[in-house]
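Presented below is the structure to which this report refers.
Heads up, one of the protein chains got dropped from this complex, but the rest are sitting where they should.
Each chain gets a letter, A and B, in the order it is written, and its residues are counted from 1.
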Amino acid sequence: MEFLQPTTWEEAVETKAAHPDAVPIAGGTDVMVAVNFGRLRPARLLDLTRVPDLQQWDTEDGVVRLGAGVPYARVIGELGDRLPGLAMAARTIGSPQIRNRGTVGGNLATASPAGDAHPALLAADAEVEVASVRGTRRIPVADFYTGVKRSALADDELVAAVRITPPSGPQQYSKIGTRNAMVIAVAAFGLALHPDRRAVGTGIGSAAPTPRRAPAAEEFLAGELDGLWDSRAELPPATAARFGELVAGAAAPIDDVRGTARYRVHALSVMARRTLTWAWAEYRKGETRCA
Amino acid sequence: MSTPTRSPSGAPSHLTGPGGGRVGDDAARPDGVLKVRGEFAYGSDLWMDDMLWGVTLRSPHPYARIRSVDVGPALAVPGVHAVLTSDDVPGSKTYGLELADQPVLAVDVVRYQGEPVALVAADHPETARRAAARIAVDYEVWEPVTDAREALGHPHWNRVHETEAPVTELSRESAHLHPEGNLVRHVKVRKGDPDATADVVVVGEYEVGMQDQAFLGPESGLAVPAEDGGVELYVATQWLHVDQRQICAALGMPPERVRLTLAGVGGAFGGREDLSMHVHACLLALHTGRPVKMSYNREESFFGHVHRHPATMRYEHGATRDGDLVYVRAQIYLDGGAYASSTPAVVGNAGTMGIGPYVVPNVHVDCYGAYTNNPPCGAMRGFGSVQTAFAYEAQMDALAAELGMDPVELRCRNAMEQGSPTPTGQVVDSPAPVAELLRRLQAMPLPPSPATGADADLRDMPGGVSNTTHGEGVRRGVGYAVAYKNVAFSEGFDDHSTARVRLEVVGGEPTVTVHTAAAEVGQGLVTVEQQIARTELGVDRVVVAPKDTAVGSAGSTSASRQTYVTGGAVKAACEAVRARVLERAAALTGWPVGDLRLFDGAVVAEGLQLPLAEVLGDDAVEETLEWRHRPTEALDPETGQGFAHVQYAFAAHRAVVDVDTELGLLKVVEMACTQDVGKAINPQAVVGQIQGGTAQGLGLAVMEEVLVRDGRVRNPSFTDYLIPTVLDMPPMRIEVLEYADPHAPYGLRGVGEAPNISSGPAVLAAIRQATGLPLTRVPVRPEHITRT
């Protein structure tokens, strides 16, 4: 096994081009588990922790560009105001030790349907910035996931950053686990209200082969909210319930050791209803977070 | 002989600790400083310069015939020093705690997924793993038997109550996994009228999933070939001498050539009572002539030790309208998995104590342990009593509901007390404060409800920071449960321990050395040994010698027995030493022995203080004693009657649980526990046992299960086998009662298991109260609460 340690982004991208089989490693929270248990024996590991560009975030034209190597702990500590949905998701991930190492870039590269960041990224309409020696491209996150632990990332590409527009309205994130800490999601749901464009964003985790949105639910709710954005009137309970049903309807879960498909569908409907209720209550109070 | 070393820590060392603390004090652990400095040598920390790493190749199939094994490709890997199969086992090919039915390495057939098939020793663990993967095993895969009742050819129950389901094709056909058939043991308890009738009848069927001990320090040890052709084994285990007996048989060696020393043990809870890597490491060491270390990873650990028996149970309780129990009839099936392990004893416990600490005139219990192709099951804290407590306490609540009676009232009305008869014809001959334990719980204040809505702290909510509720759907339930458990080994077993105690003056300071083979697994027995020696001999400096087979057996660190039995042995040996020292002092001084006692490093009497240095000079006074608790009897095979258990321990819990009834998520808000411990030898350690036992019971109630389908374990990792975190375990209220058992040393009662038994049923009762659902299966899953 070879251990490759580029110290610049250019070097990293070139190394990946030269060794498309190299397995990138950042926080190690997925890769090292597989290595420790003999399930992964790559010819090369490509360590990205020495690439300074990946460890930074900044704001460009009002959009947060989050370097792929920024650990969750910093997302919570430094970006809770700008990216509340992602920060809420980050708080549910593993333990403090894991959050000090694990990264959004790693979550994307692994592309597990259970990755905790995905529903928040989907709801926020994030874009994934990927790069290779061929150049840089931006992929809408909804198009990034292509199958169970498969993504649009080409063999010679690395995840450079995620680009997220800070919200014009409330965001929520909710995740089911059978323990009150340190659990892989049985099901997860991310919600973003976008009053600026009168739109709604959703993200479903652990309830389909890939993380996915719930388009019918988004359309339905956007329609229902059409008259309410300005009045900030109470949301009819039936609307929240219907939204929940539509979110659940978008799921295609399986039975596995963590939960049954039926439960996942049910839990999504409850989480969607509740998170909408909380988000709308926040919106009504005018506590809109501005970029 | 060379001993394993590792800078900076030593191998298992003599423990002295900070000193001070007698019986009844919160004495400090002698191994505590080493543990907080990271210098305590656990099995996995042992190391020698020239050691090799051993790994195990395990069967991927739950049931298969081995057509052939080709070790050639593995032997060809550079760095590999040995590859062994059952052909290389020189002595007995099988071993076992009660029945020697388990192969050291598979012989022709594998009977569970994970059964060891071959061993590799190499100079790096990765080399060994790679080589093991190259061993070519040709399996003829068979259909596994995975249901205990089907394995016995017994019919399934219908979920509706009265009638039995027809015998299935499989149950009639099921092949014998072992020559004697698939029944490991059937215990019958028969008392009173088998056909008794009652005004009010409650029937229930219950199921308990397979729990794992999940000790944090995986199986590990180091075997070192010795100059005499024998072997030294340093190993994390629970019972050195029963290991030694089985290793000797497998190696075909006498005990004097197989010497065991206890390595640091990272928790046990029953999971180290059976052999794991013991014989394997010895075989590899003897074969290679090099020290061999074996250390399982977490996944292998799930396959490397027995689990708690899953149970299916059917109970029928009959009572008068006033709430007096008239009869209990129960059928209990325990899935023993592929090999017997301690299934016979677990069946004995589940059968004899299966109706709980209640007085019932008519009892009819059948308890079966069966062989299947599931993972072998054996000892785990609570040992047969945990499973039945979920059933009998659910029945008591159901009966209370049927009678319109308070559940605590119903329990107190039928509670066992001193003088009560047990279902097995014993009379409870020491305090049994069952009702008092419950009443004290009831008198404790209840915790306040958490803030909800915008003010909610997510960490107080079901789901925690995963943000699933701010109070929506949350209902609180309060549940009670009480349980009892036999202490020490039962049913006529010659249960004893050996202690060697030496008193001498070292560097001018009177020093006691206590040498027993009793395994310290974290519970604090080494502290108790010191406390007893200090108390009996009036000497502060007490050294605990390494635990090894150079002294006689201490019996197992299980059944809540070590403080009682090894504590009793240490006390007796100290008394013998004391008698000799006092005789010596009497001879020196002319004082009558009866007037002399030991205090503060001196022989004292009214007006006499003679330092031990003057009494002993350069001599050491040493006594080695075997000590036994009063004998028990075997059960009558037809009626289950007999003086089977030497002592009972009693504990009760009240659980307060907030349930998100819509999502099925839980927050245990508080656990309260009352327990009678007879005498708290070390109160801080007693409370620690209650807290830890409570957490394991809570874990089984709401999250812990080894999921097995078609004989395959689906979640052998800490990612999917979940144990409680600090956010799952609530604050506790604890009251410790001390009603002395006149038959036991210092009046003490074994502590470790009872709180593990009543905890889970109390949690279940609380969830039932919050949801109104019957919830007959544990662990409770969100699916059960949401009926999805």
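As a working rule, a residue touches a chain if its C-beta (ideal position, glycine included) is under 8 Å from a C-beta of that chain, and two chains touch if they have at least 3 such contacts.
FYI, contacts and distances are computed from a predicted model.
Colleague: Identify the UniProt protein name of the omitted chain, choosing among "Asp23/Gls24 family envelope stress response protein", "NADH-quinone oxidoreductase subunit J", "Carbon-monoxide dehydrogenase small subunit" or "ABC transporter permease subunit".
Modeller: Options "Asp23/Gls24 family envelope stress response protein", "NADH-quinone oxidoreductase subunit J", "Carbon-monoxide dehydrogenase small subunit" or "ABC transporter permease subunit" considered; the missing chain's recorded name is "Carbon-monoxide dehydrogenase small subunit".
Colleague: Can you list the shown chains that the omitted chain is in contact with?
Modeller: Counting the whole assembly, the omitted chain is in touch with A, B.
Colleague: If I consider the whole complex, including the chain that's not displayed, which of B:P62, B:P144, B:G204 or B:G217 touches that chain?
Modeller: B:G217
Colleague: Among the options B:Q696, B:N715 or B:T776, which residue touches the chain absent from this view?
Modeller: Of the candidates B:Q696, B:N715 or B:T776, B:Q696 is in touch with the missing chain.
Colleague: Specify the residue from the set A:V35, A:V63, A:A152 or A:A281 that touches the hidden chain.
Modeller: A:V35
Colleague: Tell me which stretches of chain B touch the chain missing from the display.
Modeller: 6-9, 26, 28-29, 31-33, 35-42, 44-45, 47, 124, 126, 213-218, 264-269, 295, 297-298, 457, 459-460, 465, 521-524, 684-685, 687-688, 691-696, 717-719, 723-727, 729, 731-732
Colleague: Which chain A residues would touch the chain omitted from the figure, given the whole complex?
Modeller: 1-3, 5, 25, 27-29, 31-33, 35-37, 41, 45, 47, 49, 73, 94-98, 100-101, 181-182
In the analysis below, only the chains that are shown with their structure count from here on.
Colleague: For a test of understanding, state which residues of chain B touch chain A in their complex under the given definition.
Modeller: 129, 133, 297, 299, 454, 459, 462-470, 472-473, 662-665, 667, 702-703, 707, 714-715, 719-720, 722, 724-728, 781-783, 786, 788
Colleague: Per the contact definition, I'd like the list of chain A residues that touch chain B in the complex.
Modeller: Residues of chain A touching chain B: 36-38, 88, 91-92, 172-184, 186, 257-260, 262-263, 265-267, 270-271, 274-275, 277-278, 281.
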